[in-house]
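A quick write-up on the structure given underneath.
A single protein chain has been removed from this complex, and every other one stays in its place.
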Amino acid sequence: MAGNTFGTLYKITTFGESHGKGIGVVIDGCPSGLELDEDHIFAELQRRKPGQSKIVTQRHENEEFEILSGVFEGKTTGTPLAIFIRNQDQRSKDYSHIMDKYRPSHADYTYSKKYGIRDYRGGGRSSARETAARVIAGALATQVLTQMGIKINAYVNQVGNIKLDSSIEVDYSKIDDNIIRCPHPQTADQMIDLITKTKKEGDTIGGAIRCNISGMPVGIGAPVFDKLHAELGKAMLSINAVKGFEIGSGFDAITMKGSEHNDAFENVDGQITTKTNYSGGIQGGISNGMDITFNVAFKPVATIISAQDSVDKEGNATIVTGKGRHDPCVVPRAVPIVESMASMVILDHILIDRSTRLEDLI
Amino acid sequence: MAGNTFGTLYKITTFGESHGKGIGVVIDGCPSGLELDEDHIFAELQRRKPGQSKIVTQRHENEEFEILSGVFEGKTTGTPLAIFIRNQDQRSKDYSHIMDKYRPSHADYTYSKKYGIRDYRGGGRSSARETAARVIAGALATQVLTQMGIKINAYVNQVGNIKLDSSIEVDYSKIDDNIIRCPHPQTADQMIDLITKTKKEGDTIGGAIRCNISGMPVGIGAPVFDKLHAELGKAMLSINAVKGFEIGSGFDAITMKGSEHNDAFENVDGQITTKTNYSGGIQGGISNGMDITFNVAFKPVATIISAQDSVDKEGNATIVTGKGRHDPCVVPRAVPIVESMASMVILDHILIDRSTRLEDLI
Amino acid sequence: MAGNTFGTLYKITTFGESHGKGIGVVIDGCPSGLELDEDHIFAELQRRKPGQSKIVTQRHENEEFEILSGVFEGKTTGTPLAIFIRNQDQRSKDYSHIMDKYRPSHADYTYSKKYGIRDYRGGGRSSARETAARVIAGALATQVLTQMGIKINAYVNQVGNIKLDSSIEVDYSKIDDNIIRCPHPQTADQMIDLITKTKKEGDTIGGAIRCNISGMPVGIGAPVFDKLHAELGKAMLSINAVKGFEIGSGFDAITMKGSEHNDAFENVDGQITTKTNYSGGIQGGISNGMDITFNVAFKPVATIISAQDSVDKEGNATIVTGKGRHDPCVVPRAVPIVESMASMVILDHILIDRSTRLEDLI
Partner (left out) sequence: MAGNTFGTLYKITTFGESHGKGIGVVIDGCPSGLELDEDHIFAELQRRKPGQSKIVTQRHENEEFEILSGVFEGKTTGTPLAIFIRNQDQRSKDYSHIMDKYRPSHADYTYSKKYGIRDYRGGGRSSARETAARVIAGALATQVLTQMGIKINAYVNQVGNIKLDSSIEVDYSKIDDNIIRCPHPQTADQMIDLITKTKKEGDTIGGAIRCNISGMPVGIGAPVFDKLHAELGKAMLSINAVKGFEIGSGFDAITMKGSEHNDAFENVDGQITTKTNYSGGIQGGISNGMDITFNVAFKPVATIISAQDSVDKEGNATIVTGKGRHDPCVVPRAVPIVESMASMVILDHILIDRSTRLEDLI
């Protein structure tokens, strides 16, 4: 089982490679009767797109998608939607420099050993190009969630050691005001400067994304293995370059005491809320109606310009030198991917939740 | 779908509540012909057991398990193993103090809202008592992995602000030499002191566990949604009180450059290894043969002695006061749980991997 | 994956062997708030029970079950129910006569070859004793369906060449009036005579069960691989001794013309129905509101008294002679099993269906 399917009731399967025919997704379980907003899908793809600014890769990729099935007279029919983005440029570029070599911290070595064969062109299936398919499926899920009053906002929280001060209140409407997607202009400028500098050095830098989900109903999730934050964690850790995930207080909880960390309940105008939200909106694996908040850590992109020690497929020592146009930092383009994965997890669990109580069934 | 099943080929389903008849697990897909080592299971349960030391809860729990199926003449038959631990003391204690109140940062409120009914006795299904079932199933998986030369070692890495110095080389054989399960005696003493002090204050404290998996074959895992570290992440985040997970460099990767973070390959005596291991043994979602390393963050236990603001089921303001004997810090008892969950993820993916290549099939 | 789990949202996992500790089931996804009717479960087990009449095996089995989890104050909590029947008599009987021999048309040979080990006592996991667990889980599903107005009635339609005349209108209230469970007294008597005669000869005989599901809502099922009748078919074919399944017209459809077979729609007092029901209540894999009707064919029980040619585990020719008290015909006891499996399939698809349309979600 190659693990290319995600979700239980809102279930997607992605396919495609960086330099093959294209990238696609089949979405099975999208509720019927949804008026498909293709512009929204396209807009989300633009946010993930290479070449969108000076701080991302200048590679050119096609983002024009074709809906192959599942829509009739502009609405989803309840049957699977297949959506495909054809790769524009499949010219057989010269990949001889990596064909037989394993690039450090890429998937070259592990794919070769697992499958005995590897599409080495641009990373093949291991390329982050695959995430375009996730953004399409996530954009659809978001359309459904929006109609339920649920909003998902991710933004860049840190690049290298430039971190958004946690005391700053975030205005989500400003996220896309700058090319780094940090809603605080001054911090954004510092982040952009750091990336620009790193890029000039032919190097790359890590970063972090913070995500906030508001408008959550109470009671979404599951109590044991499929805890809502465990599902979100898996979703995030499945994104290329992600090294860490934390929900609510996260790693800060290690140094906290129970008396500080506990979220006291209160009744505010008939609405049960908590005074603090160290739980990150989830208790016992189930949403409590507070905003869901989590952070995702991204490593520096593995492709760098400088020469690196490696081995070739015979195990001989060799040198690998980065070519091509790659991202100096992955986070600005990863924002819509984080939102997409979150969106699918939340929708899936909302669908699952509908069969929970007997009183809702009879 | 209540999400009480975990795994694909090595698949477990747990059941039971803290103060019901007991706790159990069904293991479907355990390889046949395994000589069952009941002592090993029992020993692992002892490591998770309440009352094992002065720094854990002094609650008394039964750990005697009964194998209900799946074993014949001491060996697994390939059919499902069901294993049950009967709760010793089901006396109807007085739980009226929490029956209609929502304890802060527990699952009381979310369970009530999701299901419309809640077994409030000792937390019911949300109690960490459920993890005893995981330890049983993990101990079995470990028996299989041991025969493959794979070793999983978890230990306490941090309690509050007492952190094991990362420059110290860890001797896994010393993990169980002390009651906190930190293999460095001096640090262990400091941790124990901190917990003892916190306990006296009627408070609780967070902590962290680090896990190391050695002897991994190359090629285990999957490239896209079911990346090996995404599966490990979900497994860890499904453990009660876990707030964060990081693989390899983890959150430290945020501030690193690609030139630092990349793991150069080298050939050491015919074995391809990497000079550093910021990848944490996994590249592109697939094991590269290096040790798999990850950290898990635990929040402070939510049950504390002091009075806390809360609401009751009618939404009226109320006060909740902790009763009973609870853990001042969850990490010493969580070590075998982390190992168990890791063990099941690794075994499951090893089983899945066996059908990957055509050449192995014909 | 040993395949001991059934269903998607109403998901059961069974375990246990004929002569081990007992037989059990975990039910995950039972709607919360169901008032558990233990008497109903017990009554269904009585219908499956050995020794209930002179035409079934006189073997003695315990049917007393214990609910191990998932129920609180008499109601389901939404967490997994585990229910266990302890085998009464685990005395180590003498099974040396089949220990090393493969009984013809049993699972002895295939289990041995697949797993390399086999619990030969009474058939172990391959014994129809496992179906007691299905009846428990089915009885629960039936309780939910009953509250939705759905009724499932199975009855014996044929034993050997004694077949219930298809022109006879069946009165479901008479099914349990006789020991063969055929609602037509005269046919029932003939069937009982045939079984009695066959039993005297030390032989066994095949039979068939017909099932009718009324009160079905329109729109339950799925269009492609998980067609409702495909799911019912799999469910029935998974019952021990079943050799065939047909929905609606079934094998008779082979000789029919489209002009005969098509079910014309009509509007009867505002209700859309069909004039005939060759479709068996399902069109395109989805229920159309008409009664669902299907037949299930059972082979003669494999255990017979006469000596039969076989081989032993070394492959040497040997003779197998039936011992013990076995059913001369399986169908009277299989009626509640057929109903149980049908019940679970229908409930599962009703739960799944609840997330189909956008308009029901917002």
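Order of writing sets the labels: A, B and C. Residues in every chain begin at 1.
Operating definition for what follows: a contact is a pair of C-beta atoms (placed from the backbone, for glycine too) under 8 Å apart; a residue touches a chain by one contact, two chains touch by 3 or more.
Just so we're clear, the structure is a prediction, and the values are computed from it rather than from any experiment.
Residue-wise, the contact with the chain that is not shown comes from B:G33, picked out of B:G33, B:G51 or B:G215. Looking at C:S32, C:N153, C:N178 or C:S249, the residue that reaches the missing chain in the full complex is C:S249. Set against the missing chain, the residues C:N87, C:T146, C:S214 or C:N262 yield one that touches it, C:N262.
Although one chain is not shown, part of chain C still touches it, namely residues 1-6, 8, 14, 102, 104-107, 109-111, 113-116, 125-126, 130, 158-161, 198, 203-208, 218-227, 229-231, 233-235, 237-238, 243-251, 253-267, 270, 272, 274-275, 278-280, 282-288, 297-304, 306, 308-311, 315-317, 352-353, 355-357, 359. As for the chain not pictured, it touches chain A at residues 1-5, 8-9, 11, 13-17, 20-24, 26, 28-29, 32-33, 66-70, 72-73, 75-82, 84, 114-119, 124-125. In the full complex, the hidden chain is touched by chain B at residues 8-9, 29, 31-34, 76, 78-79, 144, 147-148, 223, 350-352, 354-359, 361-362.
Assume only the chains that are shown with their structure count from here on.
Here the spacing of chain A and chain C, counted between their Cα centres, is 45 Å. Inter-chain spacing, taken between the CA centroids of chain B and chain C, is 39 Å. Within chain A, residues 8, 223, 352, 355-357, 359 each touch two or more of the remaining chains.
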